[in-house]
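Every protein chain of the complex appears in place save one, which is left out.
The chains carry the letters A and B, assigned in the order they are written, with residues numbered from 1 in each.
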Amino acid sequence: MDPPWTQSDPLLTPRPYRVTRNRRELQDTVTLELESGDGAPLSFSAGQFNMLYLFGIGEVPISISGSPHEPDPLVHTIRSVGAVTKAICGLKRGQTLGVRGPFGKGWPLEAAIGQDLVLIAGGIGLAPLRPAVRQVIAQRDRYGKVSLLVGARTPKDLLYLAELKEWRSRFDLQVLITVDSAGADWRSHVGVVTMLISKAEFEAGETVAMICGPEVMMRFCVAELRKRGVVAENTYLSMERNMKCAVGYCGHCQFGPTFVCKDGPVFPLARIEPFFRMRGV
Amino acid sequence: MVSPNSKVILERDRLQTILDAIRAQGFRILGPTVRDEAIIYDDISRVEDLPIGWTDEQGAGRYRLCKRSDQAVFGFIGGAHSSKQFLFLPREMIWKVVREGKGFRFVDTQRDSAPLAFFGVRSCDLHAISIQDKVFMPVDPGYRARREKALIVAVQCGLAGKTCFCASMGTGPRATGDFDLALTEILEKQRHYFVVEIGTQRGAEIMEHVSHQAAAASDLEKAEAATRRALSQMGRTMEASDVKDLLYRNYEHPQWDDVARRCLTCANCTLVCPTCFCSSLEDATDLSGDQSERRRQWDSCFNLEHSYLHGGNIRSSPKARYRQWMTHKLATWQDQFGTSGCVGCGRCITWCPVGIDITAEVRAIRESEKRHGND
Partner (left out) sequence: METIDAVIAEHPFFKGLDPSVLRIVGGCGSNVRVNAGEYLFHEGDEAERFYAVRHGMVALEIYVPQRGQVTVQTVGAGEIIGWSWLFPPYVCQFSARAVEIVRATSFDGACLRKKCDEDTAMGYELMKRLAHVVSQRLEATRLQLLDIYGPAVDTK
């Protein structure tokens, strides 16, 4: 019998995955658990992304949100911001979508061994950082102090709330959460996520910072980290550009001399710094 | 018996035999030919298909086909076309997906087609091919399949146009490699012939089927003279040695505003450029909804949508888009692929409807630095 799917290059041609679970995270955001059609889990490193394809609708880059050490099921958290993501968010259990990847360079979790970590997430930016948090927790003794700073618009826009509570209850993890505005029942910080940097516990000279969120948020975080003495070589950002082919031939995701799809999405700030503040690059 | 790196003589009246020999090996021959008042690239089989007796006068935003006073076969510069469109196809199906029950199945496209022979490729375009190789060979099986089989017959330029600047970019006028055969046309009152350089074993095998003679030292000297003539006619120059640093220093230069006032963002320059490789991917579903295709087609960084990111476009101004194109071509390309993205063919100058000249834009930035200094 013919195998149901035969492909040559998994980076160019998608493989079918079945939705085993669709969990609503926020009003416009869901987390999908996916099972590979041929049973082989997709191994990835924290911070990498896949291209998700929906039959007849299109394809979008989405970072992987599961644990690198537990690659099955494949986990993606998707925010509905356009036609394709909206349709993907609406997928039901048992439905199929195409997956190709994983692509790109992820978070420097190996290089950061022995260092303090400060992980900063804004909005949906927690989704690409979640694999890093989970890997760090799984290998907690490899790192010094670890803080996770999370910013969102309002309390009801906080991603992975149950998991955040679990992380916050750990003694070996400093979790600070802030929102832009809140009602009187909110008992944590209100203000931008950059304000949390001064409250994070780390030794600046031995710290690796990993940031994911809107570009403007990352710009201000970088400035704040610098004030605390974290240098550009130890500051990593997950950049976003128009990824289409994901293998570096279509030219859409260029950012200065880099291709975000293959040289990133995670970059040391030192590599992209000249272009990071420029408009229209 | 000829071997790679040797040079022989082919008489003009035997030129057809080389085309026949290539065809006999199963190649589809693509070469320059006259159509719609321009020299284009298309299928050719006979010597008469070539632009014999034609030339093309070029300038910024100007291209005119003219009759020559002689019967030169390659006495022209070249039009908007290059081999790019046959290796990196303007439209190509990447894969197909077929609905099957609740799921679907992906099918790769067929990649076997007749091997291509490019006839009359100039040195600038040879360099363009090797530049595109760096982009596509590692990641694009379709390009790889076409490129690996392709046969290249180069033509050494004996003249240069007003928009040519290959000498500045180190990409010409003489082709020194990356060809199977290279012809230099020698047109004298008494004799019309070609000096043929054998580049590869494949080239040598083709010449086995073509009647030729040994080349004398005087023939080789005439071929060298043709190159010198092209060099002396080179219409434009660009100081290229430090252009990468120059542009990296000048992302915020007022010249970008100046050029943006002239640029129509029509994308012509990117379409005629033999190295520009941007493409977009689109999905087309058939009417039954049971089958869909992933298609790739040429795109341009001058298109607004090129930099689309949910919520807006990164390069929303013509200034940002022109700067992206030119700094990519001349500067960031070097960091991406270890080579400049410009081969000095001049097509972007000729085919720009408002005559924007990449060499003049670089010069304007360079000279303003000289005037105002830089630190």
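Following the convention adopted for this analysis, a contact is a pair of C-beta atoms (placed from the backbone, for glycine too) under 8 Å apart; a residue touches a chain by one contact, two chains touch by 3 or more.
If you're wondering where the values come from, they're calculated on a predicted model, not measured in any experiment.
Visitor: Per the definition of touch given earlier, which of A:D180, A:E206 or A:E273 contacts the omitted chain?
Guide: Considering the complete complex, A:D180 is the one touching the chain left out.
Visitor: Which residue, A:A40, A:A138 or A:V190, contacts the hidden chain when the whole complex is considered?
Guide: Residue touching the absent chain, from the options given: A:V190.
Visitor: Which listed residue (A:R170, A:K199 or A:R279) would be found touching the missing chain in the intact complex?
Guide: The single option touching the absent chain is A:K199.
Visitor: Which of A:A152, A:L173, A:L225 or A:L269 touches the chain that is not shown?
Guide: Of these options, the touching residue for the absent chain is A:A152.
Visitor: I need the residue numbers on chain A that touch the omitted chain, in ascending order.
Guide: Listed in rising order, the touching residues are 28, 81-82, 122-124, 151-153, 157, 178, 180-184, 186-192, 194-195, 199, 213-214, 216-217, 220.
Keep this in mind: only the chains that are shown with their structure count from here on.
Visitor: Would you kindly tell me how far, in whole Å, the mean C-alpha position of chain B lies from that of chain A?
Guide: 40
Visitor: Considering the complex alone, what residue numbers of chain B touch chain A?
Guide: Touching chain A: residues 94-95, 97, 99-100, 102-106, 108, 135-136, 139-141, 248, 251-252, 277-281, 283, 285, 289, 292, 294, 296, 299, 301, 306-311, 314-317, 319-320, 323-324, 328, 331-332, 335-336 of chain B.
Visitor: Which stretch or stretches of chain A touch chain B in the complex?
Guide: 4-5, 7-9, 11-16, 18, 37, 53, 55-59, 81-82, 85, 94-96, 98, 240-242, 244-245, 247-252, 254, 256-259, 274, 278-281
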